[in-house]
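As structure tokens, the structure follows; a few thoughts come after it.
A single protein chain has been omitted; all remaining protein chains appear in their positions.
Per-chain residue numbering starts at 1, and chain names A and B are given in the order in which the chains are listed.
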Amino acid sequence: MKPSFAPGDKVRVVARETATHCRTPHYLRGKRGVVSRVFGTFPNPEQLAYHRIGVPHVPLYQVDFDYAEVWGKAAPNTRISADIFQHWLEADR
Amino acid sequence: MPHDHSHHHHDHPHDHDVHAPINESHGARSDSILLERALRELLIEKGVFTPADVQRQIELTESRDPELGAKVVAHAWTDAAYKAWLLRDAKPAIETYLGIDLNLTPELVVVENSRERHHVICCTLCSCYPRAILGIPPAWYKSLEYRSRVVIEPRAVLAEFGTRLADDVEIRVVDSTADMRYMVLPMRPRYTENMSEAELVGVITRDSMIGVSVLAERPQ
Partner (left out) sequence: MTRAVHDIGGLPAGPIEIAEHERTFFEQRIDAMMRLLAHPTHGYYTVDAMRRAIESLPREDYVGLGYYERWLQAMRKLVVEKGLVSEADIEGKLRSLANEAGQK
């Protein structure tokens, strides 16, 4: 799977509900950030968790978020980074 | 049985004597104690592993020590080309310098702390940690309190560790949510500028490589 995003791209974490294993934290769902690193592709943990092989491998990104975007209140000079799989990201125009 | 381990000094005062004898099962519920024994005996009976396998694994885990991370940091401080490599592609740089095989361990990323930006590492979802070079994470790193609070009030959390950063320093909380494991390359204190690499290793603390502490400006 070719990566859809590159460093500098504005993205939004998909605001989806899950009942199964997922590595996209609740506190980041629906939040807008910027891709800072592209890590390559990895087996999908959502599949590995249920004894499945986890193919196709999914591109993984480091995404940087402003504190105010995440928590809805200001905290100057504070940002949060997290590693998010491609299927949890959409382009943010 | 008691074991010697190179006790790499931390940062914060703690009143527990880390050289006291190891306890069998302090703090565990009695049904957990029974279950651990039941599973272990069954798995041995079924041939899944042997007692020697378990012992060997314990020794392997205990052998990994934050000194590995400190050696990498000390080398990066003294060699600009190595530092650039480490920040760009941590795992091969670490394998090469330490002469260890990290093939079956998670990917590593080293992030640099500076006057402008201070990283602090966490895993809000569980306890992901760069065990291959920092050893076992401290209980507080795995605690519900650290995991919940560091992403929403990092400055208050750092203050609990006695760490206060100027308001104009950007704090970057790094949540290890997937396959990457993070280690901080702490800022080098100025007083160390004439130290050898071996001396530098003794200055670098585990907590500074997680990012809850900065290294003191003066010798401790």
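By definition in this document, a contact is a pair of C-beta atoms (placed from the backbone, for glycine too) under 8 Å apart; a residue touches a chain by one contact, two chains touch by 3 or more.
Note that the coordinates shown come from a computational prediction; the quantities given were computed from them, not determined experimentally.
Touching the missing chain, out of A:M1, A:L48, A:A68 or A:A91, is residue A:L48.
If you put the hidden chain back, the residue from B:V109, B:A132 or B:V157 that touches it is B:V157. Of the residues in subunit A, those that touch the hidden partner chain are 15, 17-18, 20-22, 25-29, 45, 48-51, 70-71.
In the full complex, subunit B contacts the hidden chain through residues 10, 12, 14-16, 18, 20, 22-29, 32-43, 46, 48-49, 53-55, 57-58, 61-62, 104, 124-127, 136, 138-140, 142-149, 151-152, 157, 160-161, 175.
The working rule: only the chains that are shown with their structure count from here on.
Rounded to whole angstrom units, the spacing between the C-alpha centres of subunit A and subunit B is 24.
Note for the complex: subunit A touches subunit B at residues 23-25, 27, 37, 39, 42, 45, 60, 62, 64, 70-71, 75-85. Listing the residues of subunit B that touch subunit A in their complex gives 107, 109, 124-125, 151-152, 154-155, 167-180.
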